[in-house]
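This report concerns only the one structure given below.
Here the complex is missing one protein chain, while the rest keep their positions.
We call the chains A and B, going by the order they appear; numbering starts again at 1 in every chain.
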Amino acid sequence: MRKLGWLLAVAVALGGSTAAAFPWMVKHDYQSCAVCHVDPSGAGQLTPYGRAQSDVLLRWRIKKPTADEAQEPSPTTRFLWFIDLPEVVNLSGNFRGGAMIPVGGAPRPLFMAADLYGTVKVDRFVFHASSGLGLRNVGPAAILPQCGGDKPCNAQWVAREFWAGATFADEAVMVRAGRMFVPFGLRNNEHFMWVRDTTNTDTNLDQQVGVSASYNGEKLRGEVMGLLGNYQLGPDAYRERGYSAFAEYTVLSKLYLGLSSLIAVSQADLLLQLPQVRHAHGVTMRWSPLEPLALLAEVDFLAWQQPTRLDRLGFAALVQADFEVMQGLHLIGSVEGQHTGSQERGPSVGGWVSAAWYVLPHVEVRLDAILRRTARPAPDPATVGFTLLGQLHFFL
Amino acid sequence: MRLFSVRAVLTSSLLLAGVALAGWTKTGDGVASFKGVGPAGFKIEGKTRSVDVKDDGKTLTVVVGLKDLETGIDLRDKHMRDKYLEVEKFPEATLAIPHDEIKWPDEGKSGEGSGKGTFSVHGKSKEISFKYKITNSGGTFAIEGEAPVNFKEHDVNVPSYMGITVKPDITVFAKFNAKKG
Partner (left out) sequence: MRFHRAIFFAASLGAAAASATPTFTGVMQTELMMSGPPPGVCGVCHLNGVTTTGTVTTPFGRAVRMNGLMANNDASLRAALTALTMANTDSDGDGCSDIAELKGMPSPTNPNVATDCSAGGDGGTMVMDGGMGGGGAGGGGPTIGPIRYGCGANSVPELMALAAVVALALRARRS
């Protein structure tokens, strides 16, 4: 059990979150992510407005200020705490480290992400790139040195995003080309949750090269992306091509329902090297019934089709409640499930209890307690793992 | 967030009642709100429960207090009140509606219509068109209405904050009950 816990913790930690996204911002009536994030569908680098909001709405305050007491965002919300950049340039950074705390074991330090973001916005044209240092298992985003096979990807220069785009219709529409996050489902912060992991749509290592068009309107938002593959891996047979898309509609005030769909074709999967068609199709919900509470849900149908093998059918699901105890201190409860169609006897289920504390400008402290029961192919019994994960996150 | 302030303006929105009769007063709670939009799907909604009705026998005036207007973000409220609406100087938004602009439904019935009134906010008045719906339940009239407002026409600065600029065309709403008394 202890080793399982370690495995999970390592997996969690090495997955490393590199791009914060907060779908629970619906509690502040922000359906559109494009206002606060450079990526029109959310996650990753903040816009200047988003940077200000992170100070006004996210940062911890013992007592919530009234309107009369409200202060302008701290000057420390600027790049590197104090640098005032020209309007066309947006620079920021993301550093995340932490400790894995296995029950009954010694804490183990972890280095998760060290990325810099840059965006230049001239008129309607936007150019964005991120780059940094990756330690451990960063192959899919690696630039140099080459790794894989017998060369571990444990110290690489990485580039997760680089794209160019143009906005239209008062920035409601953006057309982009380059390496981007894959638009699918909730862009939740916990990128290794099963809904992200089984759909290969997390914001850590699952970016793809492609062309996309996004829309952010008053009641509707969405994005469709043609997937051309991850050109930072090879041979070409392993690259997935197809499409991924999502759309989300405002049903009621602070209630949003969405649909996602992805079909990706590769000439070879990594284990059996068989051609594969991978499907993921799902529904999402974001709802803030009370001001401090946001409820998020996603259910995805999954399928893997390969010649000579029966189609595998599965699912991934997540229900999450984010409760803001006081401004800047979030308690988060999550229940997740999955079945990968690999002859498991029943689904895998997991529960998370998390606390996220945005204690200072640019600083987040987070603790997750994760209990997962992982189903295994029959007749093997399921395994259970428990992990504590502490994280310290700086964003410049 | 100042920008957001869209505000005020809207507030006003109001409605109308039309009363062809003098002596109308508000009963129960009321609410007035505005909705504005900006780039990239940005939207803002402000609300206040400070709604009143005055009637001088010829004109029904819906009065919305702006000091309590809230948008869900405190700093934005502050910008809206202090920087854009200047509520210390202009604490109210009003919509003055001549009685003959409204048709009152009979007992137990509902009616919808449109009319024109004078909308005032930030010290500037302008004639606007509005739509309304009224339901008569035992002599108490449930009234709701909305109107498009351009806050630049009322000399309210265009709210703009950190690259996000609210469009000057907003929609204002009001909902309340009134009774002839």
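Operating definition for what follows: a contact is a pair of C-beta atoms (placed from the backbone, for glycine too) under 8 Å apart; a residue touches a chain by one contact, two chains touch by 3 or more.
What you see is a predicted model, and the numbers here were worked out from it, not measured in a lab.
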item: Contact list for the unshown chain, restricted to visible chains; value: A
item: Residue among A:Pro75, A:Pro107 or A:Gly234 that touches the chain left out of view; value: A:Gly234
item: Option from A:Ser334, A:Thr374 or A:Thr387 whose C-beta touches the chain left out; value: A:Thr374
item: Residue of A:Asn137, A:Thr167, A:Asn216 or A:Ser260 touching the missing chain in the full complex; value: A:Asn137
item: Residue ranges of chain A at the interface with the undisplayed chain; value: 3-4, 6-7, 10-11, 14-15, 136-137, 139-140, 142-150, 152-154, 156, 197-198, 200, 205-206, 209, 228, 231-238, 240, 267-274, 308-309, 340, 342-343, 374, 376-377, 379-380, 383
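We adopt the following convention: only the chains that are shown with their structure count from here on.
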item: Distance from the mean Cα position of chain B to that of chain A, given in whole angstrom; value: 41
item: Of chain A, residues touching chain B in the complex; value: 28-29, 31-32, 34-35, 40, 47-49, 51-52, 56-57, 64-73, 87, 167, 170-172, 216-218, 221, 253, 291
item: Residues of chain B that touch chain A when the two form their complex; value: 1, 37-43, 45, 70, 72-75, 77-78, 81, 161-164, 167
